[in-house]
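A protein chain is absent from this complex, but the other protein chains hold their places.
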Amino acid sequence: MAESLYEIVEEPIQVESLIKKVERRESGAITTFIGTVREWTKGKRTIYLQYQAYIPMAVKMLAKIGDEIGDKWPDTMVAITHRIGHLDISDIAVVIAVSSPHRKAAYEANEYAIERIKQIVPIWKREHWEHGETWIGNQLETISYPNGKPNVEDVKND
Amino acid sequence: MAESLYEIVEEPIQVESLIKKVERRESGAITTFIGTVREWTKGKRTIYLQYQAYIPMAVKMLAKIGDEIGDKWPDTMVAITHRIGHLDISDIAVVIAVSSPHRKAAYEANEYAIERIKQIVPIWKREHWEHGETWIGNQLETISYPNGKPNVEDVKND
Amino acid sequence: MIKVLLFAHLQEKLGKDQLDIETNQIKISELKHKLKDQYYLNELDGVMTAINEEYATDEDVVKSGDTVAFIPPVSGG
Partner (left out) sequence: MIKVLLFAHLQEKLGKDQLDIETNQIKISELKHKLKDQYYLNELDGVMTAINEEYATDEDVVKSGDTVAFIPPVSGG
């Protein structure tokens, strides 16, 4: 396989291309997670988003998530692409595809991937609200890392 | 929306078309489950599959699953397409797409849908193995319904 | 007349996917008994029944004009 399983891109993401990357004859299940730009968050209207990444480290951390999944769910195969730059409402920010012989692992590994992305991958979202703008992850949700490293327990379901 | 959310088809399923059906401005997450034909099951090699359905009832039962999901996860939207006829290895048999403002419900509702499909939707799979063939659901996995109706507890993770 | 639909191995065994039963009304348990006798369809034990595309029980009664489908354990997905 010449193509990369872990990518940060500036162009729209094609879901089918990620599905193709994880297709195997031994698969019986493929799950995908598609993160899209939502218009309303807690009563505030988003106009558009900007994502910024520390690209080489972000790719490394995506690959690290893939390695973690390989340890926890040995028969799975994972591909992740995250888009950066300007994204409008309903645009796709991230796609995670997981294939597995059996479905349970495909769901679990997929959900694990998005939780880890929100913990360790150096990507930042700037929300452009109807009235103002802000980098998410600092002012709104004051998270700090007392242990030096991001922790599984920090994750919220958003 | 003129297009149907619940379909039984004989042609290949396009994943993107199901994603389009559930896209909404209020969505932040779309999950898909793609069930594919697996080559090996417990050491036996599959050559191809044939699916048969009681089509009008199958469509009704898919819609019922959608209603159940609407009750359990009120903000979600669901689309399901199941293919019947001759399917080769890696062909897509079923696609489930769920959109939701938040990701947890999108995963949970999606997994619920595939479990319910395996319980109540009148579709049968005929396995054509390397050495012989059989309808799945009778000889191999002798399930009966003592309570009159298929039950959640019957489901296995395959 | 009651229309009876057969699927999967039931259909294969009988060599047809549909039967017409000439009766005004009959309980599902009796209909199953009748078909087991007439066609040696012992496979009807442990098979679900749908009346007019909704799951039903052996105690339900079908009338002329109804469609009965025998639903072997399903294996979609």
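For this structure, a couple of remarks:
We call the chains A, B and C, going by the order they appear; numbering starts again at 1 in every chain.
Here is the rule we use: contacts are C-beta pairs under 8 Å (C-beta built on N, C-alpha and C of every residue); 3 or more make two chains touch, one makes a residue touch a chain.
The model shown is predicted, which means the values in this text are computed figures rather than measured ones.
Contacts of the undrawn chain with the visible chains, over the full complex, involve A.
From the options A:Leu5, A:Val98 or A:Ile123, the residue with contact to the chain not on display is A:Ile123.
For subunit A, the residues touching the absent chain in the complete assembly are 35, 51-54, 56-58, 60, 82, 93-94, 114, 117-126, 135-139, 141-145, 148-150.
Simple rule for what comes next: only the chains that are shown with their structure count from here on.
Chain contact topology: the protein chains form an open path, each linked only to its neighbours in the line. Of all residues in subunit B, those touching 2 or more other chains are 35, 114, listed in ascending order. Chain contacts: subunit C has no residue touching two or more partner chains.
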